[in-house]
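What follows is a single structure, written as structure tokens, with notes after it.
All protein chains of the complex are present and in place, except for one that has been dropped.
The first chain written gets the first letter, and so on, giving A and B; residue counts start at 1 in each chain.
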Amino acid sequence: MFDEGTPLFVQIAERLAGDVVDGTLPEGARVPSSNEFAAFYRINPATAAKGINLLVDQGVLEKRRGVGMFVVPGAREQLLAARRDRFADQFVVPMLAEARRLGLDLAAVLASVEQTDRALPDHDPDRSGPDSGSVLTQTPAVVPRTPKEAS
Amino acid sequence: MTPMATPADPTRTAHLTDDRPVIEVEHLSRRYRDTTALDDVSLTVQPDTITGLLGRNGAGKSTLMKVLTGQELASAGSVRVFGQSPLEHDSVLRRVVFIKEGQVYPDISVRRALEAASWCCPGWDHDLARELVADFDLPLRRPIKKLSRGMHSAVGIIIGLAARAELTFFDEPYLGLDAVARHVFYDRLLADYAEHPRTVVLSTHLIDEVANLLEQVVVIDRGRIVLSGAADELREHAVSVAGSSRAVTEFTTGRTVWRTGSLAGQTVSTVAGPFTDLDEARAAAAGLRLAPVSLQELVVAATGRRRDAAAELSA
Partner (left out) sequence: MNATGATRIPTVDRPILRQESTVPGTSLTSRPARPRSAMRANVFNVVRMHLVDRYGYTFLPWGILALVFGLTYAIFAVVHPPSYEDSATGGLSTMFIFLTVIGIQTATRTLPFAMSLGISRRSYFLGTWLLGVVLSAVFAVLVAVLAEIEMTTRGWGVNLRFFAIPWLLDGPWYQNLATSFILLMLFMAAGMWSGLIHQRWGVPGNVVFLAGWAVLAAAAILVITWRGWWGDIWRFLAEADMIGVIGVFALLALGALTGTYLTIRRIVV
């Protein structure tokens, strides 16, 4: 259920953040309580509370006294920005490390990225670079990623 | 549940505030003629936490719990429960319930045992007891001595939970219980703990099963505490490093290595932390795979042969 890698409360926070990013928890929505989290994931309520508090500290969630915990307006954009910041560290660095081990040069990596991107079912030509547009032979249906389906 | 309850405010963590520890143990030793069951044990347990008391069989877990409940006498050191010695203090003991493996009962039926327990536990919840009896499918009229092992254990679990004592000890409470019944226990414990926070000390060897339930962990080995702290933080104490033997050796030099194994130029070592981002970057650059260690592995490592390493860690 949980990986051993990160502390449990961080994983709880990450899951909650993920739900905010993909819209499962829309901005302004009430967040389940730490007890609900604890019962659902079979974890210690204090751990769940710690995870939730992490997001409060980051300004993603806010507590309204006597009412509960809610997603702060603008939280999704904030989380997305943070994730974009981490994108290189989290994904590009390991990819390049592996590429070096395999003896792939940068051009080969980029080519692979483009090729993979085109093969994805929800390929979005607008996002693709100017060169790759012409290579597009098939016309994949552009699937708009609505938050609900994304989850 | 009360209808007027409001949605949660999970940021409230009352138990982290200025409450005095429920359990305070200083330099506790328990020696028998030829063995030392507890050797200079010191620990505190904060109110409203679930603490796991982990260790091998015969490590001293049961002895420690018995001393904490006044059932066993200390040879040296001091033990305070709710600020007082638990020994022969009814006012302290009334707030405590202790269910141990193979708990002994009088020759009475399940119903009578629960009835008797309800008198002795001021916080007893009859509804909860009824629900638990249904959960575990326990025959109320049957004499306890005619119950199967698992059902016998279930009686203890029901008493331990329904007692809703401020301080609850479970010492390997589920002898003979199958996985389904054990998870009923975990779910019920969590749910009731969430509604009625209290201090729970649980000793078990099924570490993987309870790891996520625990807020605090105390690992005991040969009568000594070798590891203790918040469950979350303990896991950052060690990682397993895998990669080419040369790189692993290079990375682990100067660190405490708990366990190590090599095969065909590849080595996997369990090393003690702490680890900085720089360490991680170094490891990544060297092509090493760093994997966190599960609580179970941590306990195995801490209670294995490398006593010195474990002692160093807890220091």
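To be clear about the criterion, a contact is a pair of C-beta atoms (placed from the backbone, for glycine too) under 8 Å apart; a residue touches a chain by one contact, two chains touch by 3 or more.
Every value quoted in this text rests on a predicted model; they were computed, and no experiment measured them.
Student: Just to verify: which one of B:K100, B:H152 or B:R255 makes contact with the chain not shown?
Tutor: Result: among the candidates, B:K100 touches the missing chain.
Student: Among A:E36, A:E62 or A:E114, which one touches the chain that has been omitted from the display?
Tutor: Selected residue, touching the omitted chain: A:E36.
Student: Going by the touch rule given at the top, which residues of chain B touch the chain that is not shown?
Tutor: 1-3, 5-9, 12, 14, 19, 22, 47-48, 66, 69-73, 82, 84, 88-100, 103-108, 112-113, 115-117, 119-123, 159, 163-166, 194-199
The rule is simple: only the chains that are shown with their structure count from here on.
Student: What whole-number Å value describes the gap between the mean CA coordinates of chain A and chain B?
Tutor: Here chain A and chain B have centroids separated by 34 Å.
Student: Using the touch definition up top, name the residues of chain A that touch chain B in the complex.
Tutor: By the definition above, chain A touches chain B via 2, 4-9, 30, 32-39, 41-50, 52-53, 56, 63, 65-69, 93-94, 97, 101.
Student: Spell out the part of chain B that touches chain A in their complex, as residue ranges.
Tutor: Going through chain B, the ones touching chain A are 6-13, 15, 49-50, 183, 186-187, 190-191, 193-195, 197, 212-215, 231-233, 235-236, 284, 287, 291-294.
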